[in-house]
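Okay, here's the structure, questions in a sec.
Heads up, this is only part of the complex; the chains shown haven't been moved.
Labels for the chains are A, B and C, by order of writing; each one numbers its residues from 1.
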Amino acid sequence: MISSAHELVVDTLGPCRVDSPLSARIAARSASPHAVSEDDRVLYDLALSHAAARGLPAAELPGFEPSVARRKIYFDPAKTRAGIVTCGGLCPGLNNVIRGLVQQLTNQYGVHSVIGFRNGYQGFIASYGHSVVELTPELVQGIEDRGGTILGTSRGQQDPEEVVDCLERMNVNILFVIGGDGSMRGAIKIAQAARERGLKIAVIGVPKTIDNDIPLIDHSFGFQTAIDEAARFLQAAHTEALSAPNGVGLVKLMGREAGFIACYAALASGDADYVLIPEVPFQLDGDDGFLAHVRRRIAERGRVVIVLAEGAGQEHVPEPSRGLDASGNLKFHDIGTFIKERLIADFAAAGVPLNIRYFDPSYAIRSVPANSFDSVHCLRLAHGAVHAGMSGRTATVVGRYHGRLVNVPMSLIVSDRKKVDQGSDLWQSVLEVTDQPSRIGRCLPEAALA
Amino acid sequence: MISSAHELVVDTLGPCRVDSPLSARIAARSASPHAVSEDDRVLYDLALSHAAARGLPAAELPGFEPSVARRKIYFDPAKTRAGIVTCGGLCPGLNNVIRGLVQQLTNQYGVHSVIGFRNGYQGFIASYGHSVVELTPELVQGIEDRGGTILGTSRGQQDPEEVVDCLERMNVNILFVIGGDGSMRGAIKIAQAARERGLKIAVIGVPKTIDNDIPLIDHSFGFQTAIDEAARFLQAAHTEALSAPNGVGLVKLMGREAGFIACYAALASGDADYVLIPEVPFQLDGDDGFLAHVRRRIAERGRVVIVLAEGAGQEHVPEPSRGLDASGNLKFHDIGTFIKERLIADFAAAGVPLNIRYFDPSYAIRSVPANSFDSVHCLRLAHGAVHAGMSGRTATVVGRYHGRLVNVPMSLIVSDRKKVDQGSDLWQSVLEVTDQPSRIGRCLPEAALA
Amino acid sequence: MISSAHELVVDTLGPCRVDSPLSARIAARSASPHAVSEDDRVLYDLALSHAAARGLPAAELPGFEPSVARRKIYFDPAKTRAGIVTCGGLCPGLNNVIRGLVQQLTNQYGVHSVIGFRNGYQGFIASYGHSVVELTPELVQGIEDRGGTILGTSRGQQDPEEVVDCLERMNVNILFVIGGDGSMRGAIKIAQAARERGLKIAVIGVPKTIDNDIPLIDHSFGFQTAIDEAARFLQAAHTEALSAPNGVGLVKLMGREAGFIACYAALASGDADYVLIPEVPFQLDGDDGFLAHVRRRIAERGRVVIVLAEGAGQEHVPEPSRGLDASGNLKFHDIGTFIKERLIADFAAAGVPLNIRYFDPSYAIRSVPANSFDSVHCLRLAHGAVHAGMSGRTATVVGRYHGRLVNVPMSLIVSDRKKVDQGSDLWQSVLEVTDQPSRIGRCLPEAALA
């Protein structure tokens, strides 16, 4: 235990008087989840009890409830039935969470019944005709070795009243919803509808987003596995680019609103020349634009690898009407194919040969089993979720906050999205590894993206 | 930004009045790096600037300096020469750190020369006759695809004065030491010796321990890769155990003083029946002992998988004299072979057939290339280390603290070891997954281990 | 050594009198590379010396020259320079072949110089301006850990006279061409042009086709690796199909004229419901057609996995003009996208929900490093090629024939393509594993495909 601030001061050789070659790149940084300015400090204490021991006014300090086993619980296990549903797109680790929930509920708490609802929120609605499945520790043994979800999934919302009808009819006391922010909005409505009927049904969420864009949470499950897989495709793109004269490998990765997968995969592989993400607009045409920059870099390096988040550069795609998908999300233009075609046209116009290979591996990435990191992460999220549900929390999700498993009000995590901060160490590292300019061209104002 | 503590309070269905079936297992928990008690809170703010904004007494709050690029630096890049040395046992990611250091120093800061010293601290000592290698971005391109270290490594200390002689003779301004706690103790002495001579040589450490037992630091590089690999061997042990009547798969993993690899690998694979670690003593003989417990469990389950950290159960191995290895560490008894032989003898005595398969995969685990997680981690540690060195920090290491890259005084991280806390969520999860008793037998008092 | 036919007769319980449930599926089989009829026999002897020992008329029996080291060779190593070129599309193992050639030529034969020409046949033509590279054992050490080719590659032919000009100018005695059948046609012309000028230049081919469609040769290098990778995508498609109601996973694999990759990948994964290959036409529309069959099977099984070789069903794609690619091959319609859109339209018309996921992983498959099988195969092909070249063979390729490394006249392997035989055990196994009908619908006559 550190007792004074002085103990954490590092030794220096003397004052810093030389201008850093990186100073141009260091944007005005403030303390955000991914950045902290050079004069700031990262606090040693992370628990309220520590703060209190230092005589700080504990009551006023915002803090998360830890997601741990509690001595007293709300539900009597012998009379409790739990339900599990998986919603939205596939993500590595879904089966690990299911297994963790079932084993913890059954083996540790002695809950008498765990039921799986099939194919997302459709599973509660009679008209779809999906059956339910009784989940036992034997049945879930080994499911984590497979990707996807044994329960099936679907996008889109269903009427919360119909869902509660089903929960009431089947005597479900705790519902675990594994899904993205759309699903969590649905879960909030389900919790509300149950409460309005006076039903004691706990609704606990395990937030799922392969894009890692849930606010307040260190990293979402499946994200590390996605990076592992994405890096394989960057490797392939690099090989293709290296093996042909004027080779370009172009890889579109997941990331509708946040470019975390693109950034981390580029850092993991070390082979990317450009990372284009939704958070950082870029100019396409003109001498300062992306196309001309690629042509110059091909002339220098002989090959180029481009990593593209699917939400990047949407403002460049001409097509006007986008519509909504089944989850109610705005449909995205296919920026990958668009950029590929623009590069082909641009090189052709310049009379420069081009060997471009386009990769669109999203389905292949999201359907693999969880790696070790996510296996452990999913297991512990599942344990935390069971603790939360058994102790009567509701409209609550579990997640890691600065490494700790905590309970977070569901409403907080659907209120916003986490994004790649241009002042963050992460984006700095991406710029350093790719050696791409901080901004490509004189970009559109960010407002134009809204 | 959260403005009041109230916003983080989760919703509950009502008061908890039922005794939890897990309450027996919940030890007296306090806020440690891996645990926090149920009535505590995980603080929302992590930066001093946040604390100050809440009106807290910033000056008194201990905090780490962030490891970021700074506007003013200490060394003039055009006149700076850096040196790199890797010490101690292999660990996934060594080459990634080397590549990250060289590329950041050369491409981003414009440092004019980076030199690699071969085979650990031996590389500074003329009598060993090891050559040095000029490290360029071209030379380190792609080295991260291979395990090990291109610089070679060795265990053991060398005379700090001779090391400083070499640094002085070669005009090295910044020395990067990638090594374990023994090497960091050496690095402190080198920094001291340089200072006593009035030399402006910065000594920056990148702490390496595959066991993840460095205090104050979230996780050391290579640790996640080690778990990935270790889980493969647990899978093999599980397959062997399942494929023979009364099959036992016994896996010895790294972990001299801390059982993190054993714990995480067991959670990642989900197949372990027992995890034995140095932190949790166990009784071997007698009806309550481990041997009898295994026999009973074989009778129930037909097969058993045992994961053993190499430092577990040392008190049971009879051999009296242990000596020191080249790094000055106490040599360990081979608990794996010992337990294997005791199981064979015990089953034979009981007339029960036994098919035991023993795995000792440490060299195969530590020599693989880094996975994606560690690749990114190593790259960013390298960036942080370069920022620290260029800005004149010395006797300083870089590491992650609650997710942030920070500078830590070298003396703090060699003062102690991180261990698996028996009250932690981690150990709770291990107990839940293996279903092994909290304590096996009436154990020796912990003092007996000292 | 077997001395009489009797020794190989197996024991039977008695005569076979029951009609086999499989007899409908057993087409009229004849002895082809992949099939042999039930009354035929597989000969025990495979070497001419064996045949002669049985008193057979050796002179009349066609046989291949083994590709082995010979006591007397044609070229004096100390005065020999060899050249290497890689042509056409990427294929796992190219770097292994390059490494094997260089090491064998240099270390074993003592050849004084080995030169690599860049980017396929372009590398011989001055106007492209590609440099050459001196290939040494040190330079090729470890290149086999990467996919692609360190020499680069390109499609298309160049003027053989210009190529020979270059070989003559650079004093190249042996040229190793690693490429497909187009490249081998080019190599024949180069050998001819050299001969016509009276130059003693040996041209040796290492046939490359990821599709495994080279006649007379057991399997081409890279093919097994391609199956390994393709099976991963089938697994992903299976996961996607299982995780959604009415899920369809559609995977387009390589195979322009021959469906070997599709067949083997389907057998390796065990998860395919349909395998569509160029050799087996199918009806698309109507009650007996493919679309209706898929709809029926979805109703039965809930999900469907379809594997499609890129050359399958070309007759269904309406687009009239196809043109030639840079290698002079007829461009192929994109059958994958076409089938995907037809399925979407067909299910929509029938009012059946559909969750279809389309995978087009060819670039990701072909760019990986060789697996162990292909690593060994490439190494031994390289050894055989060097033996052939050093002993003065020309216009000759090396390959395995029934397991033996042999020399084959280049003209023989460009004369035809190997195809999946519908009477073969391979296709039978595919039908058995997928349970798809032998023929889907009343198909077009095969002539219609020509």
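We adopt the following convention: contacts are C-beta pairs under 8 Å (C-beta built on N, C-alpha and C of every residue); 3 or more make two chains touch, one makes a residue touch a chain.
In this text the structure is predicted, and so the values were computed from the model without any measurement.
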Quick tally, homo complex: 3 in view, grand total of copies 4
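By definition in this document, only the chains that are shown with their structure count from here on.
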Cα centre of chain B to Cα centre of chain C, whole Å, reads 47
Between the Cα centroids of chain A and chain B the separation in whole angstrom comes to 26
Distance between the CA centroids of chain A and chain C (whole Å) is 41
Among chain B residues, those touching two or more other chains are none
Interface with chain A, chain C side, in the complex: residues 90, 118-119, 122, 128, 130, 146-149, 152-154, 232-233, 235-237, 239-240, 242-245, 357-361, 363-364, 367-368
The residues of chain A that touch chain B in their complex are 2-5, 7-23, 25-26, 29-31, 35-38, 40-51, 54, 56-57, 59-66, 68-77, 99, 103-104, 107-110, 144, 191, 200-202, 218, 224, 227-228, 231, 264-265, 267-270, 371-373, 375-376, 379-380, 383, 388, 390-396, 401-409, 412, 425, 428-429, 432-433, 435
